[in-house]
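One protein chain is absent from this view; the other protein chains keep their places.
== chain A ==
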């Protein structure tokens, strides 16, 4: 390595722009920071020798230099910014609304947003934030961050440590804040020093040369915050592994005990009771807003749950023994935690159909004599029901979650949210059958102006069915099948999470915040006093907040003959 010896005696590493000790510009390197074209010196990294500005031969040098350029960094940030914005033009796949035409992205985007939706889907923007190119972009920002920081931190640290109060004159008069005063007495100088000390400057002297400095630690702010960002990126990377991050969903009905998914059968949950509270329509505070919205607004929903831990089984196949570990109320913003897992209240369903009982009548029978009765367990429907008095009912179609659209009848989900049936009824000893359609209770309920997402239907279970249609498609039926009673279930939707990366994210965010505050709310300020004949040269530099530095200098030299510094930037 070539070293450069300055006239002040200090030996600088190759590529140094301003001598680390006295600041004298090193003639052959002035092009590096563009000082050769400007009157003012570029002070960004104290003119220290950075790898990126010194070497540019090997491929490694070139890669290093690419990533250590702030320009490249800014480009990466801007690209990430634009990409992120694009992803919000239409909803991401996970946010396709539940009442959409279809939750299949291939259908949803073109159907809902036309040609633009189609392009959006085909470019893969419906999963933009987990696309390989987006992740690479973020990773490149990470690489750039590391390289950039290493490239600058070490030389900057050394330069600031080695700086001396005694500076070369060209260093002083090429600062942005600069003034010359021909005659200054030593009392005046003492006053200035005194005042600088009062403003909490640290003063170092050497042969009458003075540097007053404060806030140097703020120079490390950017490096600290970049470390925070790196930790966050690493945490995000780790989160891809199931060991670090687990996310499951579970529905549990009232009264049901279920294993908590993702826990390898270790934990069980019992839904003792599901509670839904709504705002009273005559609530004095909110009545106007509720009336305007025209619907019931939930105020709280929660699962009163018991969590059990399974005891280690000694005999394989023996019944699992469950030990209660907590008894808690899980609601929005109040998750329950146990054994490293957290359960969040996410959703609920009040009116899941569990059982429907049907009765058979003769068409147009004024006495309504019941000819037969059967009950369908909706979680386990049979294909055929044989009744005592010889009737036989075949279930030809079952739509658990009935919906009718332009494309015909279908089932929105596999859950029995709104069952509808097409029955084939065989009267006793008959090979002839007749078809009837029964169901779509929710359609009838909504027709009555009841909102089944917040109103419980259970108490109406015995009457509500009579509003549901029973259709005779041929108009030639001799019998009618009517809903007699309905049992409903209430189920609670909970998500199960275990996130071991959280502490890392927290530490990263904390370090980031410390770093930005350190770099933004404090500034590194230096004032040099350089004796010359009977007078002095005065210069000042700060990395930001020149206004503040100017005020400091004004205060320090008040009522002394020392000339106020001029801002040479304006000349």
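By definition in this document, contacts are C-beta pairs under 8 Å (C-beta built on N, C-alpha and C of every residue); 3 or more make two chains touch, one makes a residue touch a chain; residues count from 1.
FYI, contacts and distances are computed from a predicted model.
Missing from the rendering is one chain, named in UniProt as "C-type cytochrome biogenesis protein CcsB" (options: "C-type cytochrome biogenesis protein CcsB", "Sulfur carrier protein ThiS adenylyltransferase ThiF", "Sarcosine oxidase subunit beta" or "3-isopropylmalate dehydratase large subunit"). Contact with the undisplayed chain is limited, among A:55, A:157 or A:279, to A:279. In the complete complex, the hidden chain is touched by one of A:54, A:304 or A:331, namely A:331.
Residue-wise, the contact with the chain that is not shown comes from A:346, picked out of A:54, A:346 or A:458. Between the chain not shown and the residues A:81, A:136, A:240 or A:564, the one that touches is A:81.
Of the residues in chain A, those that touch the hidden partner chain are 34, 42, 44, 70-71, 73-74, 77-78, 80-81, 84-85, 87-89, 91-92, 94-95, 99-101, 113-114, 116, 129, 247, 279, 283-286, 288-290, 292, 297-301, 331-333, 335, 342, 344, 346, 405-406, 495, 497, 502, 505, 509, 512-513, 516-517, 520-521, 544-547, 567, 569-570.
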